[in-house]
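Apart from one protein chain that is not included, each protein chain of the complex appears where it belongs.
Note that the chains take the letters A and B in the order they are written out, and that residue 1 is the start of every chain.
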Amino acid sequence: MKGLELIGLEIAVIAAGIAILLLDLWTAKEDKRRLGYAAALLVGVIFLASFAMLFEGRQEAFHGMYVLDEFALFFKRFFLIAALLVLLISVEFADRFESGVAEYYAITLFALAGMMFAASANDFTLLFVSIELVAVCFYVLVSFQRQRDRSLEAGVKYLITGALSGGFLVYGIALIYGTAGTLNFRELASLGPEVLESRLLLLGLLFVFVGLGFKIAVVPFQIWVPDVYQGAPVPTTAFLAAGSKGAGVVLLARLLYTGLRPIADRWGPVLVMLAMLTILYGGLCAIPQRNFRRLMGYSSIVNAGFILLALAAGTADGLAATLFYLAAYLYGVMGAFVVLCLARCPGQEDETCVLAGLHHRSPLLAATLTLAMVSLAGIPPAAGFFGKFQVFKAVIGQGAAFPYPAWALGVAVFGAVVSLYFYLNVVRTVFWSSTSESVAPIRISHATRWAVYLVIFAILWLGILPGAILNLAEYAVHSMGL
Amino acid sequence: MAPLHQYLLLSALLFGIGLAGVLTRRNGLITLMGIELMLNAANLNFIAFWRHSPNPEAIEGVLLTMFAIGVAAAEVAVGLALVIAIYRRYRSVNLDEVDQLKG
Partner (left out) sequence: MSSQLEQFIPVLMLGAFAVIVTVGMLLLSVVLGRRGRNSRMKNIAYECGMIPIGPSNVRLSVKFYLVAMLFILFDIEVVFLYPWAVIYRELLAEPAMKNVALISMVSFLGILFAGYLYAVKKGAFDWKD
């Protein structure tokens, strides 16, 4: 059947997940931790295999429900790298799970499969199924440390808000189905503006946006973010920040740039408004934070704002900027969380002791964290600078056609300056804070060391020689016919 | 066959009841029931729209309903497990008591 070879990567990921789950049944308890390396290895192989998927242009399968183009492949590779790093981090984290280490790896793989399907969704059915697959996996991943109050609480908060937004999502899809008579993005676009602008369909789209905005952490659907980021296990938080957000972004981008292309002048201003609110909210709330993971939560909200701003441009440049920004954000987040996972203080829930005097305990980790913060703050040699630069370029490039250009730029600059403050505050804590703790050096396993090198290399590469990834992003955007 | 708007009103009612349940009730189990109600309201909408559509050959709506049922079951299974874990820890399923993360 024609469709099956197109979803080969997803099938491989799911098979790997099931294999890990079954292998666990016949593995001795002390070896279970190492199944994570097997899972990471499989993900790495699948990542390499994704380059063997050379197709001429865009291909559709399952009645146009699933589409494979360069845009989808870009995001699939993005998710595979994110999962690879998360799996390596979670091997380090494994001794903090009381039970079910192998299940953690397996569910991470299943969530990855959901994200990869999301990258190819060209239909509301696949959008719904993939987003729910990611969500259900994350309900489990967030509450995985069942003996820890905070993990449970984060899990229950994520479950209630997530399921609520899922309810809105599917109700919205029902309204769209009723008015448009189709669930396919392409067919939706061919209906023309007069159908797309009917009130009921706009209401349905609003409900769908609730579901997607929840994933991306856009104001006003960001309520859960700080609590869940703080309470969830560290690898989960990392995957939530990079993978789950990426899944929301790819779905939103595909929906806006194919299905709702005819009414771009409608959603542009709405997105800009929400982007400005998101940047302001995240930036202002991040300032007084003392807990590092809560800070990363608010940072995630600010970054969601920038991504939305780039998407709102409605141009090929805007979409390419989104892709590049996400790639830069991925490595910044992974850099921060790999450090947080390794440099821990037993018996303490608060992370301030992790940061204070880190450069005594491990210069490598201190350097990684600094680089990650510099990148997220958008300071020149690092990847984040170029990401922000691309977003500004997309906004300015639109000129007067961009909705509220002056306001949007003002808020974006404000957001960039504020985030400069709170990211550099973290760096200050690392190097110039008095430590009362005993300074035991941190030991890093070989695999994790390579993960750290990969993150450092990627941040610098994207920052200094952004051309290659930028070309890839533009190529991906062109494959969507923009 | 009942006219379309009757189905839609019923489903809107179900959605409203479910939403009210999620927002007002503090009991974790009843919150889950509210969410189920919202999903089923959407399912009812899908079936009604399909039944009244000029083109009944297009079965995407019914297809999505089946996926929604499957997803709802998975969601409820995870939700129940989580509520049980909360109960074991707090000896209560009142979600207001589960509130340490702030700041």
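Just so we're on the same page, a contact is a pair of C-beta atoms (placed from the backbone, for glycine too) under 8 Å apart; a residue touches a chain by one contact, two chains touch by 3 or more.
All of these numbers come straight from a predicted model, not from anything done at the bench.
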item	value
Residue of B:L4, B:M33 or B:A58 in touch with the missing chain, whole complex considered	B:L4
Sole residue of A:L200, A:I287 or A:L465 that reaches the chain not shown, by the stated touch rule	A:L200
Absent chain, residues of chain B that touch it	4-5, 8-9, 11-13, 15-17, 19-20, 23-24, 52, 54, 66, 69-70, 73-74, 76-77, 80-81, 84
Residue ranges of chain A at the interface with the undisplayed chain	1, 14, 18, 21-22, 25, 175, 178-179, 194-195, 198-200, 203
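To be clear about the criterion, only the chains that are shown with their structure count from here on.
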item	value
Euclidean distance of C-alpha centroids - chain A vs chain B, Å	26
Residues of chain A that touch chain B when the two form their complex	123-125, 128-129, 132, 135-136, 139-140, 143, 146, 149-150, 152-157, 159-160, 163-164, 166-168, 170-171, 173-175, 177-178, 181-184, 226-227, 230-231, 289-291, 294
In the complex with chain A, residue positions of chain B that touch it	11, 15, 18-19, 22, 28, 31-32, 35, 38-39, 41-43, 45-46, 49-50, 53-55, 58, 60-61, 63-64, 67-68, 71, 74-75, 78-79, 82-83, 85-86, 89, 95, 98-103
